[in-house]
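Here the complex is missing a single protein chain, while all its other protein chains stay put.
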Amino acid sequence: MGAWEYYLVVLLVYLGTDLLAAWGLNLEFGVTGVANLGYIVTIAAGAYAYVICTLGSPASAGGFQEYVGGFGLPFPVALAAGIVAGSVVGVLIGVTGLKRLRQDYQAIAMLVVSLMAATVVTADTPFLNGNAGLVILPQFAPLSDQDPEVQRWVYVGIVAAVCVLGYLVLRRFTTGPIGRTLRAVRDDEYAAAAIGKDIVVLRLVVQAAGGALGGASGALLVAFIGGWSPGAWAYVETLALLTAVIVGGMGNDRGVSVGTFLIAILILQGVQFLNDVPALKAIEGLLNRPALTQDLGWIVLGTLTILFIWFRPQGILPERRPKYGGIRG
Amino acid sequence: MGSSSGPILEVRDLVKHYGGVRAVDGISFAVERGTITGLIGPNGAGKSTALNVIAGFLPPDGGRVLLDGEDVTGQPMHRLARQGVVRTFQMARVFGGLTTIENLLVAAPAQLGETATGLIGGKRLWGGQESELIERAKEMLTAFGMRDKADEQARNLSGGQKRAVETMRALMARPKLLLLDEPMAGLSPSLSKQLEDLFLELTHDGLSMLLVEHSLDTVERLCTKVVVMAQGKVLAEGRMSELRTRREVQDAYVIG
Partner (left out) sequence: MQLLIEAIGFGIASGAVIALGAVGFSVQFGMSNVLNITYGALMTLGAYIGLFLIDRGISPWAALAIAGVVVGAASVAFNRGLLAPLVRRGTRAFAIVIVTVSAGVVLQYVIVVFAGPDAKSYGEQSGQTFHLLGMVLTASEVTIVVLAAALMLGLHLLLTRTTLGRAMRATASNRILAQSCGIATDRISDIAWMLSGMLCGAAGVALAITTVSFDFSLGAVFLIPMIAAAVLGGIGQPYGAMVGGLVVGVASELAAAFTNPAYREVVAFGILIVMLLVRPHGLFGAAWATRRLMA
């Protein structure tokens, strides 16, 4: 497999897993109005759950990393466990917004959950190997007797299949009467309660569904990259997904997909290529700053979010509502 | 209790503080079945606060609220709404991202599409109910003269239109008791008149209403009974025609 073909596979897996995550966050934030600044924790939960389900017991692997569990389960079961873990964690995060807090207070409470989870996982090494993180050995191979090139493409197929399934589930929530009700909760929770909508239950259901998508994203990602550590799920990662949702168009599933492609692939991968620009390379060398491009990536994302909220809060593809025919009979 | 002969709503010694201020200070009154009761009084009398407590929007600091003879004191808004108590707000609240007709549709009770089975089963399960709701919503829009605004995003409507949407939405929820906070404010005179007729018609079908309203003429036309509030207390109760001549009512309005 050539370098470019390999890179293409990587991009496709990233795109797939980012799509799942952005759809989940859009369901929570764009459709239901819960600014879940701790969304990345559901992705982390899916990833960790996948890892500890797929690994054998810590001792059997030579004891070079510590973790709870270690069940040696096959891929589909571990993936399911990741989805369930994401869902459960999503609900737990949602509980912090259960009280009728102002939306900005909810957002902060969820951000704090994200920081707290990262601190605890980092500090408590016996739990999930702390700061060093966990490595999956051996890595997942869909078809054990094939050569690596075919394996990778098969994995892209698996990710695509989960994405299709995830999109179908997502559409069940974002369209029809339930999608309408969730948007009503987003637009005015008090008016929604006044017509009998149970805001708390609806939000928790959405947290469960959005978390499940996040969990799927994390599990699929970690199975591909083969390792997971607190560095992979810093709270700012949620911001990247939020940027995708805001730029693409809050509440519009297709818009968010476009936004994810723009942010995750064009900008974040594009920024990596700045490394190949000789002039920038020279500046980096001059300043002795190897990670400069990544820093620039965050600056670009943050600025984009602000610019869109200022100039085009509805995003590239604004939310569209069904028409029932106003003028006729 | 729970009899169908007693009043639909009974408020007993209701109290609500704001800090040190007793916004609602031990009020009692009842709303009879199939009638419209007016709640009037000068600005700051505590009418909206009383409505907010009755509707479950604010928790009371004392007293009881009985619906059909059953104690519903302090129940949250959505639970009361499911028992048929639907309210509107002083400042009209619409779902701005939804269209006008969707604002109506969303209020329909017991929608199959909102249930777990509806989610799994998909449109096959809820499609039929949905088309019935769409027909009902269109009829109501026509009655309110807003048929041509059906697909307009609600955030783009005028103030009066938003208020009308809120009233239609409340009616779509199939209430037994409507709590209306100044439904006529900002409406054109002709639409107000239409709305008055509609309200009277609905009471003939058994709907009861508690109406907070500034226009005393409207109150006189609609309400069989009027409760006058001032400074958190019930000042007088009776028919509007009698109350107009009562000295303490006139004073309350003059002094404010």
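As written, the chain order gives the labels A and B, with residue 1 at the start of each chain.
The definition used in the following text is that a residue touches a chain if its C-beta (ideal position, glycine included) is under 8 Å from a C-beta of that chain, and two chains touch if they have at least 3 such contacts.
Nothing here was measured: the structure is a model prediction, and the numbers come from that model.
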So which of A:L8, A:L239, A:V258 or A:I316 would be touching the chain we can't see? A:L239
Pick from A:V77, A:V120 or A:A161: which residue touches the chain that isn't shown? A:V120
With the full complex in mind, choose from A:L15, A:V89 or A:A107 the residue touching the hidden chain. A:A107
From the listed residues A:V68, A:V150 or A:I299, report the one that touches the chain absent from this view. A:I299
At which residues does chain A meet the chain that is not included here? 29, 33, 35, 37, 96, 98-109, 111-113, 115-116, 119-120, 122-124, 236, 239, 242-243, 246, 287-289, 291-292, 295-296, 298-299, 301-303, 305-306, 309-310, 313
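In this text, only the chains that are shown with their structure count from here on.
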Quick check: how many Å separate the C-alpha centres of chain A and chain B? 42
Tell me, which parts of chain B touch chain A in their complex? 55, 57, 76-78, 81-82, 86-89, 93-99, 101-103, 105-107, 109, 111-114, 118-120, 122-123, 126, 130, 134, 138, 147-153, 166, 169-170, 172-173
Chain B partner contacts - residues on chain A that touch it in the complex: 172-173, 176-178, 180-181, 183-184, 186-188, 190-199, 251, 319, 321-327
